[in-house]
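What follows is a structure written as structure tokens; I'll ask about it next.
Note that one protein chain of the assembly has been removed; the remaining protein chains are unaltered in position.
Then we have subunit A:
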Amino acid sequence: MSSRVCKTCGCTDIDIDQARGNAVCMGCGSVLEDNIIVSEVTFVENSGGGSSAVGQFVASDGTGKTPVLGSGFHTTLGKESRAQTLLNGKRQINHLGHQLQLNQHCLDTAFNFFKMAVCKHLTRGRKMAHVVAACLYLVCRTEGTPHMLLDLSDLLQVNVYILGRTFLLLARELCINAPAIDPCLYIPRFAHMLEFGEKNHEVSMTALRLLQRMKRDWMHTGRRPSGLCGAALLVAARMHEFRRTVKEVISVVKVCEATLRKRLTEFEDTPTSQLTIDEFMRVDLEQECDPPSFTAGQRKLRLQQLEHELAKKIDEVQGEICSYQDEIELELESSRPKLKGPYASYAREDSSDDSVSVASGLPGNEDDADEELKAAAQQLTKDFYSELMPGAGEASRAEEGSEAESEQVVLPRYPPLASLLGPLPTAASLGLSESIQKCITEKDVDGNSENGELDLKGIDDDEIERYILNEKEVKIKTELWMQQNADYLKEQKEKEERIAKEKELGIYKEQKPKRPPKKREPIRASTAGEAIEKMLEQKKISSKINYDVLRDLDKKGSSPGAQPEETPSSPGGRKLSGRRKRNMAALGLGNPISSVGKRLRPLISAHVGKKPASSQQAAKASAAVVTAETSQPVVVESGPVVYEDAMEEEEEEEEEPCVSAMQLMGGNDYGCDVDDDDGL
């Protein structure tokens, strides 16, 4: 507000009154400015009687744009998104933190981490709950509180590994190095949960010593700290004569029984376990143990060596057995009956080039596939021969047994065995030699195609042909597949039909997203019958139900069917009145409903028969009239209206398979209603 010169008198003395918002010339008194805009904080009075400042606080780091108050009328009124996020996060941190019994300092630190995370946009695309949990856990780790990630995941009902992933990411992005977890931190907490009473402290100390011992014995690397704690506490408890079972410990420590037992066995293997309680408390063994995985490795090595030696011995024994077998074979050969038929020529011709082809088929390197093929081929032969020659079969079976043992059978074995077994379907005869050769001599190709042409070098077409089924097989497979996936195929067909229909109608909507289910208001009704009626209106289950019958179901005793039928004089008017009265009867609370269940089916099925429903209804009308006096006058407005429609539809009713009302209405609802009425 620069002081100006008054226009009228030229005076420079101008008085500016902030309260009135005027600028007045002192000389001539003319008002130069009126309604000056001032930038001061003004206060308004709100409904509670207090006064609040007018205006909004705009943070210096924010964008400064205010959201429009038209549609989104939230409690966080007029704040921008970042502030809302932070406020929301703070609320969640406090909520979770209080459940974990963290002190205020920790919560503040957690909130600081959260602010940093928001600044680095780490909350984007992640559930707020996860980020909040990660911040809290980070605080727990830096402060050294005995909270496990498992606790957090319990509270949030989220998989612990998902939380762990978020936590790791957060720690990495914020460059915060969380110190490693020391299992000793958890001891006091678990000890407290196990309720050792007065000796809590002593048991804790013992468990701590045990843990330190375990650490020195290399049991703790790579293991969950809670498992080690559990084992230490269990032993400590037993040492102080507390009977804590394994089950109790695992429920506190949250590991499974197998893990605990394993830790205990590992500890048992250490020399410390041999000490007595007193000794343990006093003495600390100098020597360190090897980690259990190390001992396991040693054991494996030893086993391997043993196997090796055994294999050698087997080889020797093998030689002996073979010589015996040779003799047996010779004997059998001499007494073997002559082969006849097609196999005879096969056998004769093969035996000559047997050893040759087999030897050639294996030029020195034993592929696994080759061995498999050989084994398969031998198996086939044996089966084949055991049918022809039972005597030879025994010998070959015995051989096979010894063969199976000696997997490291050296190459030169093959020719003699082949000759022993007689004609062997060789690689050649099985048509596999080519593929075997290809496999063995295959070299790799490089310099492949930028133009996309498939370089066929090194690919054996024959083998690939085998991957493709021939026509008959295709047919069989098609059938099988169709059968197996019948449901899926049906679904697909229906879907297509539906889409085609909708396309015709022109209302085809692509990708209908799932709309949230319509929320229904809870039914408020004072009686069970009323509730049934309202529910039926809402659900609109079927046009084929005789709603009369349903309403009558909570009526007592007098079976409507057996009553003498007073056919109504004027069906129209009488029906209405009958119906109204029947409604009231239905609402009558004095009727036991225990018999309802049994009567449900027969009533419905009888009703669904061909006979027009009117006569039955007439009967019911009469019954209703009889019991009308006992009923309480409760007015149901919507009843008759609904009824008419239902009635008319029922007149045209067709044959229908018996469906019980229970099924139609969904057993639960009806069951609930029934139960309610029983009490009354």
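Everything below uses one rule, namely that contacts are C-beta pairs under 8 Å (C-beta built on N, C-alpha and C of every residue); 3 or more make two chains touch, one makes a residue touch a chain; residues count from 1.
By definition in this document, contacts and distances are computed from a predicted model.
Hidden chain, UniProt protein name from the list "GINS complex subunit 2", "TATA box-binding protein-like 1", "Sodium/hydrogen exchanger" or "Alpha-1,3-glucosyltransferase": "TATA box-binding protein-like 1". Across the entire complex, the residue among A:11, A:36, A:100 or A:160 in touch with the chain not shown is A:160. The residue touching the chain not shown here, chosen from A:189, A:223 or A:263, is A:223. For the options A:31, A:53, A:87 or A:168, the residue in contact with the chain missing from this view is A:168.
Taking the whole complex into account, subunit A touches the unshown chain at residues 148-150, 160-161, 164, 167-168, 171-172, 175, 177, 180-181, 218, 221-226, 290-291, 293-294, 297, 369, 439, 442, 444-445, 448-450, 452-456, 458-459, 461, 463-469, 473-474, 477-478, 481, 485, 488.
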